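Here the complex is missing a single protein chain, while all its other protein chains stay put.
Chain lettering (A and B) follows the sequence in which the chains are written, and residue indices restart at 1 in each chain.
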Amino acid sequence: MSVTVMVLVLELVGTFAFAVSGALLAVRKGFDLVGSLLLASLAGLGGGVIRDLVLNTGVPNAFAAPQYLVPVALAVLAVFVRLIHEDRLRRTLLVFDALGLSLFCVMGASIAHEAGLNPIATVLLGVTTAVGGGALRDVVANEVPQIFNPHGVYAAPAFLGAGATALLLEGGLFNAVSAVAVAMLVLTLRLLALRYRWRIPLAVLKRG
Amino acid sequence: MSVTVMVLVLELVGTFAFAVSGALLAVRKGFDLVGSLLLASLAGLGGGVIRDLVLNTGVPNAFAAPQYLVPVALAVLAVFVRLIHEDRLRRTLLVFDALGLSLFCVMGASIAHEAGLNPIATVLLGVTTAVGGGALRDVVANEVPQIFNPHGVYAAPAFLGAGATALLLEGGLFNAVSAVAVAMLVLTLRLLALRYRWRIPLAVLKRG
Partner (left out) sequence: MSVTVMVLVLELVGTFAFAVSGALLAVRKGFDLVGSLLLASLAGLGGGVIRDLVLNTGVPNAFAAPQYLVPVALAVLAVFVRLIHEDRLRRTLLVFDALGLSLFCVMGASIAHEAGLNPIATVLLGVTTAVGGGALRDVVANEVPQIFNPHGVYAAPAFLGAGATALLLEGGLFNAVSAVAVAMLVLTLRLLALRYRWRIPLAVLKRG
């Protein structure tokens, strides 16, 4: 499998995962089916659209290439017919969101590198791609974005994943195996952080 | 009247309508006159700016062409001097918002088609143009966007209008008469949906 095809697979699976998180949030907020479709699109496609706007390389893929709509439609349908259960709604939402995050930080960094960005910009755009869709999803649904939830380490694993991807790309070691390994590492860290309520120091040092 | 001029007229009238909705929301939220101008600009010009960013064809019209500011300024003034009454504020806001929605889905799809997008992308960008400004307006004013209000069918008529426009464009039947007919159909559907509280199924099937 070529790297390009592999990155496309990462993006489509990640889009499905983020779209599920959007559809589940639509359920929690009592939105209707069309609202679910819009929120799933925003969550699933938003990160990639921001990435393409920043890279400034023509019409963003999500608009130009119809295949990106397939995982979004499948996600909305899976939630609508209860194939993906929402019994423990918040937890399921966070797991799918974590899957999207882990795949998108690798995919975003890889596409940024391919577009010729320097390694620092590659990491930044990887993180932006990974956290962008989820942030749009939460902001338009009038929630404080998960990225700012201090009860759970969210953006740090994405930084790590985008950084590892940039290193692999610089070293010529980026391939399907190493890409999936990085994504699984990010996913594991995020899920452990949720499970054991890992915390990062707050934005200000406590007075001594 | 050429199609280009006609689309410009749709856009200017739609910009005025959305700008009125923004100025009325500014009244409801107790913002001052400058805040009203900013919210009216965001509502009236936001959809077109998103459209132009996606199409990636140079500086967005709203910035490059000063004439787009005229309908925004007129809208803010009309609300400020109470020419447009806010006695039944929420209803008036929704009617102007519906007018903007119906004109922008036709205008957005038409400009997307002219820029060479495929029919599916034409529909998507038409809907995005139609719902984008209103979503920005509601998000920055810290409200849940109208698109997600389950008590009223909002994005579905825009999908229908953008889809009909794409079909007319493909069939070579797009002209001033058919464009206005599609916009009036979308407006009628949206107002009927508001009046009779039409609902779309929720994002999840009810348990049997």
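Definition applied: a residue touches a chain if its C-beta (ideal position, glycine included) is under 8 Å from a C-beta of that chain, and two chains touch if they have at least 3 such contacts.
All values derive from a computational prediction rather than experimental measurement.
Among A:A40, A:V131, A:A166 or A:L189, only A:V131 touches the chain left out of the display.
From the options A:V7, A:V20, A:L103 or A:L117, the residue with contact to the chain not on display is A:L117. Listed for subunit B, the residues touching the missing chain in the whole complex are 23, 26-27, 29-39, 49, 53, 56, 58-60, 63-64, 66, 69, 76, 79-82, 86, 139-142. Touch with the hidden chain on the side of subunit A covers residues 53-56, 117-118, 120-121, 124-125, 128, 131, 135, 139, 142-145, 147-150, 153-156, 159, 199-205.
Simple rule for what comes next: only the chains that are shown with their structure count from here on.
Chain copies subunit A and subunit B are related through a rotation whose angle, from the C-alpha fit, is 120° to the nearest 5.
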